[in-house]
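Note that one protein chain is taken out, while the other chains of the complex remain in position.
Moving on to subunit A:
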């Protein structure tokens, strides 16, 4: 921070979207102050130790003693919270994500990670398995690629041919294909059955386990687009299209982006609530133009004061997460719209700790694909390598109506991960469950998700054949997460506002990470646009000229991520 505490941008909230935006803005040469009233990074996408998670949950209980504008907003956003009263041993060895998510191997977040250099900070692993729950047999393997389809011993030749035809279609440019015409908005499941004559089982596997549809009515076009991006992702780092970030994923990744911002002179202040924000309409000094005229101009600046912090900060622009937006700025803020069409829904969520791995039927493992290149279709190896080590990181998909006592309309994607993603101690696994919930019904998240948790437990490997004690979770937390209520308060859109609020992002397992990167990119360019106009105005005032672009040259042809400097290995060199 310079001596006067002057910044171009002050950002409230270190959630994944704001953190990516902070890194990009700092790299573009702007002075950024990045603040959070939490003591931890990551906001609503934080990765927390079990102790921190318990505290997080307790402070969001409606009756909790402590209060602040932020906490009361959080108490509207997170409701119906119930947790186990005891916390398992070694609570600090857990990194639990508030926003569990898979990262597509080809997509906006990966691009941001690699282009910003953040990928060098942390670790990632491949998602090992995706399985489909079947009450009769337990877990059915899902063919994740054309090679899997070919190798499958469960499918008839006719089914294989139909499925291959569909996969070819789905990985290509299907937008103008005749098969899709008129069906863009019809339910994807129906489309699979009618346009490609696929059977019920295969259709369900495609819709819920490959395209990650969350309901039987998900529209065809968006499902196909998702599926295409997943199909194109497989093979980049291994046969699975998905990666899982170490130490709780997005919360850790947010810290990486914040570090990139700090390395580019971003200033970080955590654990300090905002005391006040004043918008000062400073009259910029009137300066004589060459013709002797005066051209007065008004430049609004924000003056931000924090609790326990001596120096006030000034900024031309404020960016805020919806959660941390100070109430006083709500009227004038510009709430950026969501980037994808699917609406952000309320979700019932469960986080459980278990001490047994999930038992999958054997097959080739995604992260142990022996061929360096994706296997060619002709290369059929009939003997899959058998691996008996437990599956660490996986997804178990429950299609609608697949589970007694479960939802008949929504699919549930259970995400299970353990020590392999550095998020749990050895032998322990975190189970994340979530399902969109109908807010008009007042069923508790615990009631909605308990059947799924029981089913997951029944799919675990029992420690010995005789052990008849039913497995129980070591810890559970259930809660409901709602879209932020902090949205545009009036019908006006405040398009020229200098307070930007991050767009809402999808909370679906396979969508959150890419949505955050897209949202950050929108924030970045909007911020640049505003600051550019500001600079031009300031320059005009100083020079008394309106020559196009003069003041904004620094921002011409700006990219979200400029090329990285040389390899850090060579940066210092050996001497």
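As a working rule, a contact is a pair of C-beta atoms (placed from the backbone, for glycine too) under 8 Å apart; a residue touches a chain by one contact, two chains touch by 3 or more; residues count from 1.
By our rule, contacts and distances are computed from a predicted model.
Which of "DEKNAAC102913", "DEKNAAC100704", "Ras-domain-containing protein" or "tRNA (adenine(58)-N(1))-methyltransferase non-catalytic subunit TRM6" is the UniProt protein name of the chain not shown?
Per the UniProt record, that chain is "Ras-domain-containing protein".
Of the listed residues A:15, A:108 or A:235, which contacts the missing chain in the full complex?
Candidates A:15, A:108 or A:235; residue touching the omitted chain: A:235.
So one chain is hidden, and I want to know which residue out of A:22, A:99 or A:126 touches that hidden chain in the complete assembly.
Of the candidates A:22, A:99 or A:126, A:126 is in touch with the missing chain.
Which residue among A:18, A:44, A:252 or A:446 touches the omitted chain?
Going through A:18, A:44, A:252 or A:446 one by one, A:252 is the residue touching the chain not shown.
Of A:98, A:192 or A:422, which residue touches the hidden chain?
Of the listed residues, the one touching the omitted chain is A:422.
I need the residue numbers on subunit A that touch the omitted chain, in ascending order.
Looking at subunit A, the ones touching the missing chain are residues 39, 41, 92, 110, 113-114, 117, 119-126, 235-238, 243, 246-247, 252, 255-256, 258-260, 262-265, 267-272, 309, 367-370, 372-373, 392, 419-420, 422, 568-569, 571-572, 574-575.
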